[in-house]
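Notes follow the structure.
Apart from one protein chain that is not included, each protein chain of the complex appears where it belongs.
Take a look at subunit A:
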């Protein structure tokens, strides 16, 4: 159905922050004074539009909530017709609210965090650009418009990771993120091409169907093609969401300013892969193989990221490992099909709140600690940064799944549906998720204890202090979300809300916190916290990192992901490049130069006889003319 009312203006969602970015970038220094305010205004305005659209949607019957808006014909060549079309439905509106809501809070926080930066205006321009692109990603009604947003957020991520370009590490990290993402994009581009070759269209409506019964063209897919499209989409998802094997960029991405890490590399952009898989559910449902691979990638990454999180002393990198791990949970759930979609998205939203809160909390700590990120230099901050401690603490309890808080509802849900899958694969996936929960409790407690508990370990010239109100208010609001979002979603009928889009599971999942998986998760969580307390709470934390076991060493080195990339791809690539450059100069060009020298004398003579140019040119033309005449004569005779 066509969008009406305020939903017919859903383009405003994107246009507002885009206009903000354009004004701030083109306006240059003239906008320095009020640039940050414009950025915040645009983001908040976008949220207001989104909220109004949401209210309007609630007024519709469940089956009438899918609304589309055709803006203009984007590409129309032969049978390839793609419109600049937007889709407003319960799934996309959930993302809209998350992106603009959390996004606005992070915009506000950045006013304080970036206050000292001479380029704050440019920072807000990029943040606005990101919000616009991310909204386009989730609002696109076809795979191509989605891809526009997909690459747009990649660009914003590149610009923001490399915001401090003058730091070589930041410049390198930005480039790495973009290139690794492009490897994933290869999959996405081929997937779109394959979908066009298969369906003759790339529209969601035609391919995925418009109702919960998923009666689109995808339901007619052969298993082979469904597997191919599914795996190609997954490759794209792995790039954007930092899942194995394309995970390596996320840890380096922490070079960006902390609000960026919170918004892009925790709450929103990195979850785009989950969105893609849930949105393309009808395709994945046609291939057990594709779904199984999604769950395997998710399970492997959730452990991988959690282990990395255990070894990092850099507070942001510990949180980045955690993000990787939590998104692994979401992928695991998304791979479980209709049973898991609701939990994947619910966890995604809850995670958006508590991880954004944790990152901003970390930023607040860094703000008070002269931008030191090493947790070994922290300690006992709970008394000097009370608000940060309190909000960070709530986020911490939410992520480890403390009963009653967000993570408990959503993550336990994922663990349960993984076990529900049944069979060997269900048991293995469930166990991975379960163990992951224990490790999560461990590494997050480690962060908590090293930062806020124990003795103070900072040096004399550092004077930790609480951040200004413009930074703490967003923390407080995010903490509220960390506490309540999960319960609100799981108990408040979020499943019923998005099931018209993603499809209802065969057996409705009952929330049973006192079943075996729930209790096991709780026990493992307690064990994780206890070990962390023994190592980092009860004992003195050395300012210098001890050598550590081989697991710790490996975790510090990101489990050798970079080493692998370097030896398998980068080095051979450099070698190949050098070889190609050599070959092009000697082999290909050598042969040609030889010929040239044969015609015009030695190549040395070329350089010497400058005045001979006209002569040699005339000679060539003469030869040419002679050939013309000769050919004409020969041809005429015949």
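Things to note:
One rule holds in what follows: a contact is a pair of C-beta atoms (placed from the backbone, for glycine too) under 8 Å apart; a residue touches a chain by one contact, two chains touch by 3 or more; residues count from 1.
By definition in this document, contacts and distances are computed from a predicted model.
For the chain that is left out, the UniProt protein name among "Polar amino acid transport system permease protein", "NADH-quinone oxidoreductase subunit M", "Cytochrome bc1 complex cytochrome b subunit" or "SufE family protein" is "NADH-quinone oxidoreductase subunit M".
Within the complete assembly, A:76 is the residue of A:76, A:213 or A:496 that touches the hidden chain. The hidden chain makes contact, of the residues A:5, A:200 or A:493, with A:200. Listed for subunit A, the residues touching the missing chain in the whole complex are 25, 28, 72-80, 84, 144, 147-148, 150-152, 155, 158, 162, 165-166, 168, 171-172, 174-175, 178-179, 182-183, 185-186, 189-190, 192-194, 196-201, 217, 220-222, 224-225, 576-578, 580-581, 584, 588-589, 592-593, 595-596, 599-600, 603, 606-607, 610, 613, 616-617, 620, 624, 627-628, 631-632, 635-636, 638.
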